[in-house]
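Only one protein chain is missing from this complex, and each of the others stays in its spot.
A and B label the chains in the order they appear, each numbered from 1.
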Amino acid sequence: MKAVGLVVLAAFLVAFPSLASDPFVLSVGVVIASYAVLATGWNFVGGFTGYISLGHAAYSGLGGYATGLLILRAGLNPWVALVVGALVVAVLAVPVGIAALRVRGASFVIVSIAVVLVLLLVFQSWGSVTGGSDGLRVPRPFDADVLRPEQHQRFFHLHAVLLGVMLLCWWVIDRSRFGMGLKAIREDEDKARSLGVPTVRYKLAAFVVSAFFTALGGGLYALWFGFLDPIFQFSILVGSNMVLMSLLGGVRSLFGPLVGAVVVGYATEFSKAQYGDTQLHLVAMGVLLAVVVLFLPDGIIPALRGLVARLRPGQASIREVTQEELVRR
Amino acid sequence: MSLVFQSLVLGVLMGGLYALLAAGLTLYFGVMRVVMIAHAAFLVLAAYLAWAFTVGTGLDPMLSLVVTVPLFFAVGVGVQRLLVARLRPATMTMMSVLLTFAVALAVEGALGLVFTGTHRRLPLSYAGARLELFGASVALVKLIAFGLAVVTLAGLHVLLKVTRFGQALRATMQHREAARLLGVDTDRVAGYGFGLGLATAAVGGTALALDATIYPSLHWAWIGPLMAIIVVGGLGSVGGAAIAALLLGVGQNLLQLPLGTTWAQTFFYAALFVTLILRPQGFFGGRLAQRF
Partner (left out) sequence: MDIAHGLRIGALGATVALLVSGCFGGRPAEGGAGGDGPIRVGVSLPLTGDFSEPGKGVQRGYEAWAKHVYENGGLLGRQVELIVLDDQSNADRVAADYEKLINSDGVDLVFGPFSTRLVIPAAQVARDYGFLFVEPAGAAREVFEQGFDNLFYAAPAIAQDHYDHLAEAITAMPEATRPKTAAYAAMDDPFAQGTANGLKEKLAAAGIRTVVDEVYPPNTTDFGSIAAKIADSRADVVVGGTQYQDAVNLIVALRQLNYQPKLAAFSTAPTNPEFPKAIGAQTEGILSPTGYTPEADYPSNKEFVDFYAREHGAAPTEDEANAWTTGQVVAAAVTAAGCADPSKECQRKMIDWLHANEVRTVVGPLRWDSAGRPQGAHLIQQYVGGEIRIVLPAEAKEAELVYPKPAW
């Protein structure tokens, strides 16, 4: 039955471009797919280790710039540039991860914010390499005769494939020894260490994997959007969006970030179309984030699952309770 | 030479202002282990209230403090009681970041709704007035802001060191469980600690408004530097943050001479990274940070 669900989801992803009523809807689909990729990328560190990074825009932005600069300055093929760029970002993430993960909690969040801000300053002022505040135009990966709607369609599928690969990775890690160790860190880091989990190495590995996938997502978006401006790339708001989406869907669930991205992405478009030009969208985002943090810290998926479980008749009197759930009480 | 001296003077004045702006952050962290992202948004809110007060009544913005300080104290207690205290202790630090981030977004959005995105500046008759000090020019408004910082921080110091409430607050900051065993009502004290922190934001925002334009998204520009200050100073240490603020302010101003404005701003983050690599608990006190 689970397989059926997955097949339906895959079929939808394949068919979506032909269901979309016009190229605009298709472009919204690409944006939401990109949100899902970024949020899922974030969740490799946020979900597994419980370390909440508000600065993942650093890695999506770096991924975009690395891809663009490798194409423009090194003349690489766009797809090669995308992968090489993400690898470069993963390497860069190692020292950042070492500095950030030395400290727990508060300092980690502060570092994650600081990384974005410092990158904004660097990319803004190092104009000779990055294009500076003029921005950087990323060339199209497809020929000029591939029209814009066709581009949207191809990029939607590329995002879907990337998302599929990431979800598979998540699923594999979730079931591995590595994943167990990471989850132990999330629940109680000191205990995990005393049980022999190499916490520093595990955290760093998760952090680098997360940066790598986030950079791929950022690079793919840059190839689609075609223009990079440091103030929009290295923005705390972009990073906080990834957190909101993951948290809303549920950081412990495989599909949590995807669900969150769809909900937030759709709500954003909808409220903009309905309510237009006020600053209310900021208030709404703030309130939504606060509600999730206060009342749904585990996200919609576990909340719904809990609801369904309670409503279903004939529950066994003795329920299986996982370690995870016990700790959460 | 005179330029270096001038920059030094400006740096000290700015560092004093930074110390005032960061003071609240150390209080929140001290009492609740909370990184209060919304602090900068409240600074901007206070600045807007001072602006609206002066434009509306024609009186000096300093008088607005009579209203904003108690108001912010009450809001701070409310934020702690109604929002932060509801979080699970196990995930308090991480979730409080997100919660206060949410508050910051809501404050920014509300400011945009009420005051629009127009850049505002306090209309002050003495905006350009200045004093000569050993050959350096000192703007009157910067001196007033510095004075506000000194008075507020001194008051805070006395409050923490001398009064009974201060002792209870410090006890709560150092070891919450032990304080509770000694009969301190730590929940109430934590609430007041939050209120006190936000009250400093009312003063800080007014000081900020004296010599800068304000707009709703301004708080983003302050989050990074303020965070760097409290980490360098040692999370939870009021005195440490003040020293760090002064040093970073002076350093930034002097570095602007050879490096220019943009690269000088990175000084804050360089100091932050160096601190975390060499001495994660901060350079000036703050035993707390080791564990957080």
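As a working rule, contacts are C-beta pairs under 8 Å (C-beta built on N, C-alpha and C of every residue); 3 or more make two chains touch, one makes a residue touch a chain.
This structure is a prediction, so every number in the text was calculated from the model and none was measured.
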Using the touch definition up top, pick the residue from B:Met62, B:Ala85 or B:Ala221 that touches the left-out chain. B:Ala221
Among A:Ala20, A:Ala211 or A:Ala290, single out the residue that touches the unshown chain. A:Ala20
In the full complex, which bits of chain A touch the chain not displayed? Write them out. 1-9, 11-13, 15-16, 19-25, 27-29, 31-32, 121, 124-125, 132-135, 137, 147-148, 225-227, 229, 231-232, 255, 259, 262, 266, 269-270, 272-274, 276-279, 281, 304-305, 308-309
Tell me, which residues in chain B touch the chain that this view leaves out? 2-3, 6-7, 10, 13-14, 112, 116-119, 121, 123, 125, 127-130, 137, 139, 141-142, 211-213, 215, 217-218, 220-221, 253, 256-257, 260-262, 264-265
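Operating definition for what follows: only the chains that are shown with their structure count from here on.
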Inside the complex, what are the residues of chain B that reach chain A? 29, 33, 35, 83, 86-88, 91, 93-95, 97-99, 101-113, 117, 216, 220, 223-224, 227-228, 231, 235, 260, 262-263, 265-266, 268-269, 272-273, 276-277, 280, 289, 291-292
Of all residues in chain A, those that touch chain B in their complex: 50-52, 54, 99-100, 102-107, 109-111, 113-114, 117-118, 121-122, 124-125, 236, 240, 243, 247, 278-290, 293-294, 297
